[in-house]
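Have a look at the structure that comes next, please.
Only one protein chain is missing; all other protein chains are in place.
A and B label the chains in the order they appear, each numbered from 1.
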Amino acid sequence: MPYLTMSGVRKRFGGVVALDGASFAAERGEVHALLGANGSGKSTLSKVLTGVVAPDEGRIEIDGQEVRIRGPQDTRKYRIAAVYQELSLIPQLTGMENILLAYEPANSLGFIDRKGLERAVLEVAARFEQALGRRIDLHRPVETLSPGDQQLIEAYKALARQPEILILDEATASLRQAEVEALFQVVRELRDKGALIIFISHRFQEVFALCDRATVLRNGQTVGTVDLAGVTEKDLVDMMVGRGAVSEVREAPTPPRDDVVLRVRGLCGPRLQGVSFELRAGEVLGLGGLQGQGQSELLRVLFGAEQASAGEIEVAGRRVVFRHPRDAVRHGLALVPGNRAREGLMLGRPILENLTIASMHRRRRGPGFLSARREKEAADGAVRSLGIKIGHLSGPASTLSGGNQQKIVVGKWLLNKPRIILMDDPTKGVDVGAKAELYRFIRELTQEGVSVILNSSENMELLGLSHRVLVMYEGAIADVLEGDDLNENRLVAAAMRVGRPA
Amino acid sequence: MGRPLNPVLIAFAIAVLLFVVGELVSPGFAAYSQIINVLRVSSFLGIIAAGQTLVILSGGEGVDLSVGAIVTFGAIVASRVIDGQDAMVLWGLAQALAAGLALGAVNGILIAYLKVPPLIMTLGMASVVKGLSLVYTKGQPSGRAAPIMVRLVSQETVFGIPGILWIWLALMVALTFILRQTTFGRSLYAIGANRQAAYLSGVPVKRMVVAVYSLSGLLSALGGFFFLGYTQSVFLNLGDRYVLPSVAAVVVGGTSLAGGAGGYVGTVVGSIVLTVLQSVLVTLRMEEAGRQIVYGIVLLALLAAYGRQYRLRQ
Partner (left out) sequence: MAGSVLQTANRGLWRSVWDRFRVPAWVSYVLLAAAVGVNASLQPYFFTLYNIQSNLNTFVPLVAAAVGQTLIILGGGIDLSLGAIITLVDVVVVTLMEGSIERVPLALAAGLLVGGLCGLANGVLAAYVRLQPIVATFATSFIWSGLALWIMPRPGGSVPRAFYRGYRDVFLGIPVAAWIILGIIVLWLILKRHRVTRYILAVGGDERAAYATGVPVAKAKVASYVLGGLFAALAGIGIVANTASGDPYVGGPITLTSITAVVIGGTRLSGGAGGAGGSIAGAMILSLVGNIVFFANVGSYYQELINGAIVVAALALAGIPSLRRRSL
């Protein structure tokens, strides 16, 4: 009988099925990986366990007893703690205040025992500090700490809750190698004391280094559980993506033309340190490397959404300075931002308005009058050419699935006939079918001479679509891959700076 | 979380219901002339709340608490310039509108560029404008409305409807058109629904914010000008009574306080609901105390019906 069993878990968010009868079982004393592509439901499943998400259906058993988790406050009873990818720290509170938040030792009147609190926190911190070899200032508001230190505080926080079940959801994303090692050491100690650790990560290297078994999810369903000793990365990938999806990407792209449409020289700015490159008409230029190395910032600076502190940008041979995205739009640029809900869509507004917002100035008459008919024709055109599945143009964008939402974001720019499209991880949280369509679409665009700069967290996508890939590391271009070098080994090696002083 | 019923329809049904209640309590309450009279009184709130609608639609915690003070200031300027002469009406109106526009623009600029929270900014502006009114009048407002303004508000035209109601109707049509069929309106909804997405779609967010608060100032001054035709002379707290009801009218009309959803038709109905409610309570001979309590409870009920926020647990 496994220590933890989850079975038949279902959850819908609006029109999107996140979990479709997923199941999961794990033992005490193991580190169990939970794997799956983006949008496969692994985060949702872990949030069901921590009470943040209320499942529509499903059964959870801990130690043979059925349990009902009605909210995060119940996790205390079952000794469940989590290190979240989006941190659960309160930015203005100090590390000391955050780590035992809601678990503070207090007297019967509710006054916090500050000495006791400090003792408990320092005890947890000490376990890390030994492994880490340094100390994090626990008396500063956590918002003033580096992202890595915040991530570590988040880990302290989970550990301080003395969990029997610990969930690590992309907990290593912003950690350096030494910090990852320290975290793993603490996690192993916890495992050896008999706790169950659920490890969610995109990094196979870490999964194989730390975990004993793995359960794979795909499209909200459980594909299976395997012993990691007996499988290879490729086996896991096959389980995660199913077969055939990857090969879809691989197709020889049309070679770009010779004319340079965008030239960037010595660009510095938020997290950028001297970026230079050229983009040709009809070219797909990939941005690779570990995530968070300045790729998104580069796209935002190019689009005028953030300001460069130094460097030059030339569009079609003319020097430009964009003070507002509008300036970039006028020069034929478009940005498909990384966070659809926050930056791409007005979720509560009709699909029609989402599609037409960026190009309505092209169709206005007089001081800004719009014709309902022409707006609708424009929107219909975008819906048709991208094959967007919608109910009605007047329905809110929030009712669409992730893939169709992303097509809306792409579609709004097509109506503007851009020359350069900047894409920031456009297939994140998009289902396989919609992905393939977006790929096809990118190819069609480049055939028409449109250029694309594509930042992607999926290596296969980058390799399959790009003519060249710029590998970024700490805000600079560390490597340029093209031709035969466009393979995953080279890409991963370049991203991790293998064979170079880190 | 879809909205099961259209809030504008709910508000409309409540307005009708209130007329029915009034009629039951006091026969003649819902007579044609009485209805017209209630609508006439609603029109001032409705016009003032037009600017509030735009501000709230623009999102970003948008709210304009300086409307009352600007209403007063607009009326003071108009009254002094016009001083009972029909010939001066347009000149007085122009000056009042210019003043309202300028004050609103200051709100907008500080909110958009200096990032002062709208609630606090417009609150501060309210006391500045009150101060301006005092300085401008030396505590003694002078002048009076021109006869033509009084006629506009009280004299019946076709169907026994006073001119002010035709103007209100025209404003409703114009604003609804602007909101739905112009780039300005689309941009307004866009910045209200998601500022970041609007910005990244090329919408000039800051300029929109300045424009919206400027318009709110302008429309408040316009409301003050018309209200002057009703009161005929000015007093220093003329507009105070409109500050919070203007917000309430917008909310009752189903415009989301979070911005990006709603419209002016709702506000028109909301203004009528609030005015009829007041009128029913007066008819019931309820004292001021009881009227306030009922007013508050009705507001709460309406909010609970369609103004609820999301649960934390997903």
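As a convention for this text, contacts are C-beta pairs under 8 Å (C-beta built on N, C-alpha and C of every residue); 3 or more make two chains touch, one makes a residue touch a chain.
The model shown is predicted, which means the values in this text are computed figures rather than measured ones.
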| item | value |
| --- | --- |
| Among B:L17, B:A102, B:I120 or B:V173, the residue in touch with the chain that has been omitted | B:I120 |
| Residue touching the undisplayed chain, where the options are B:A87, B:V158 or B:A289 | B:A289 |
| From B:R40, B:R80 or B:K130, residue that would touch the chain that is not displayed | B:K130 |
| Contact residue for the chain not shown (choose from A:R280, A:R326 or A:R340) | A:R340 |
| Chain B, residues in touch with the chain not shown (by the definition above) | 59-61, 63, 65, 110, 113-121, 123-132, 134-135, 138-139, 194-196, 199, 205-206, 244, 247-248, 251, 257-258, 287-297, 299-300, 303-304, 307-314 |
| Residues of chain A in contact with the chain not shown | 13-16, 18, 38-39, 43-44, 47, 50, 52-53, 71-73, 75-76, 82, 84, 86-93, 97, 101-104, 106, 109-112, 114, 157, 306-307, 323, 339-342, 347-348, 398, 402, 405, 429 |
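Operating definition for what follows: only the chains that are shown with their structure count from here on.
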| item | value |
| --- | --- |
| Rounded Å distance, chain A centre to chain B centre (Cα mean) | 44 |
| Residue numbers on chain B that touch chain A, as the complex places them | 181-184, 186-187, 189-190, 193-194, 196-204, 260-261, 313-314 |
| Interfacial residue positions of chain A with respect to chain B in the complex | 13, 47, 51-54, 71, 303, 305, 324-326, 328-329, 335, 337, 342-349, 353, 356-358, 360-361, 364, 367-372, 412 |
